[in-house]
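Left out: one protein chain. Kept in place: all the others.
Up next is chain A:
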């Protein structure tokens, strides 16, 4: 890294080291059904021995079902969209959308899973909406990086 001489990054450097002191695994998106948010259920080999396959798959499936619900084309979401259009989109200023509610559910679910399943095993999930819904980040809190 060439930033060791740069004092601008000095403050965050220590932080950065603290951040990358453990291994992180990234579960990628599954695009087989289009652009709906769906994560791959393939078990990452890095987590072998730390986590049961069933737990991992269960988490991912639940997560995928939340996102499927968020993007499902139901009558209520269409009505919401039409209503927004009719109000010249002013409704978005004061009303939370269906998708936002679903993302809140996802955050809650992630927090709950962390508490019950992952943190006792030295793992930690990161809310996918923090990563742009691109990846699901799993940190191994007791393993150094580059293993």
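Everything below uses one rule, namely that a contact is a pair of C-beta atoms (placed from the backbone, for glycine too) under 8 Å apart; a residue touches a chain by one contact, two chains touch by 3 or more; residues count from 1.
Note that contacts and distances are computed from a predicted model.
Trainee: Pick, from "Cyclin", "Palmitoyltransferase", "Actin-like protein ARP6" or "V-type proton ATPase subunit F", the protein name that UniProt gives for the chain of this complex that is not shown.
Mentor: The record for the missing subunit names the protein "Palmitoyltransferase".
Trainee: Please identify, in ascending order, the residues of chain A that touch the omitted chain?
Mentor: Contacting residues on chain A, toward the hidden partner: 1-3, 5-9, 11-13, 15-16, 19-20, 24-26, 29, 31-35, 70-73, 77-78, 80-82, 84-85, 88-90, 92, 97-100, 103, 129-135, 137, 145.
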